[in-house]
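Apart from one protein chain that is not included, each protein chain of the complex appears where it belongs.
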Amino acid sequence: MYLGWFPLIFLLIVFAASMPFVLMALAQVVQIKSPTVLKYTAYESGMTPFGDARIQFDVKFYLYALLFILFDIETVFLFPWAMAFGKLGLFGLVEMFLFIGILLLGLVYAWRKGALRWQ
Amino acid sequence: MIQTGVDPMNLVTHIGLYHYLALAVLLFSIGLVGLITSRNMIRVLMCLELMLNAVNINFVAFNNYLHLDVMAGQVFSIFILTVSAAEAAVGLAVVIALYRMRSSVDIERYTVLKG
Partner (left out) sequence: MTEAIIFWAFTAISVTAALGVVFNRSIIYSALLLILVFLSIAGIFVLNNADFLAIAQTIVYAVGMTIIVLFGIMFTGDRAMLDEPLTSVRKLVSLVLATFTFVLLIKTVQFPFSIQPASQSVIQTLMQSGSTKMLGELLFSQFVVPFELASVLLLVAMVGAIVLAKKTFADAGEMSSQQLSYSIDSGEPTKEANSALHAAASRGEVHLEEVTRS
């Protein structure tokens, strides 16, 4: 078993995840309570809130998320490629460009079909 | 690795291949329960991801304990990652298309093929 830097990363994650709870607990302790109705409304950047928070999202958000995850996968393949590039040489360059080219075809398709248009 | 006749404390303090495989089996079974019982299609997809992850644990654990010098198990895991991302993308697109048609993601309401 070899942990490397991961204990520190784990500590960072735990620290970041506990931060909201710590801050809220702190606010509970030090705050002065004088509630009014207006103070208990949801904060929506200064506007009067209306409707429910659980609205139906438009499908275009999903399309962007979809493109995001597919290029996310591409990144996952790019990292080992970059690390091993010294040994792979020209062959490695060609195969990675082929990979990226095929994925770019998908991007071009999405573009042409108007999936990226934010209307 | 488990052997018959070891004391149970040893099983807790010494982690071996068997522990990882058992964890994978446990997660796989939980995912299976979810796959069968859940009625929301999106939850079905989530349980599928859970099962694929359990398989990934298997690959990585075997790779670590049997052949760390050839990382074929981890390469397999990366391919499973790829396939499951593609599967989730298409699966959710199917759910969205179905939801447009019937305004429901309840799996019990799609019984056209039942005959």
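Chains: A and B, in written order; residue numbering restarts at 1 for each.
Convention: a residue touches a chain if its C-beta (ideal position, glycine included) is under 8 Å from a C-beta of that chain, and two chains touch if they have at least 3 such contacts.
Source: prediction; values computed, not measured.
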Missing-chain contacts mapped onto chain A: 1-4, 6, 10, 13, 54, 56-63, 65-70, 72-77, 79-85, 87-88, 91-92, 95-96, 98-99, 102-103, 105-107, 109-110, 113-115, 117, 119
Absent chain, residues of chain B that touch it: 1-3, 12-23, 25-34, 36-40, 42-43, 45-47, 49-50, 53, 56-57, 60-61, 63-66, 68-72, 74-75, 77-79, 81-90, 92-97, 99-101, 103-106
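By our rule, only the chains that are shown with their structure count from here on.
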Rounded Å distance, chain A centre to chain B centre (Cα mean): 22
Chain A contact footprint on chain B (complex, rising order): 78, 81-82, 85-86, 88-89, 92-93, 96
Residues of chain A touching chain B in the complex: 59, 62, 66, 69-70, 72-73, 76-77
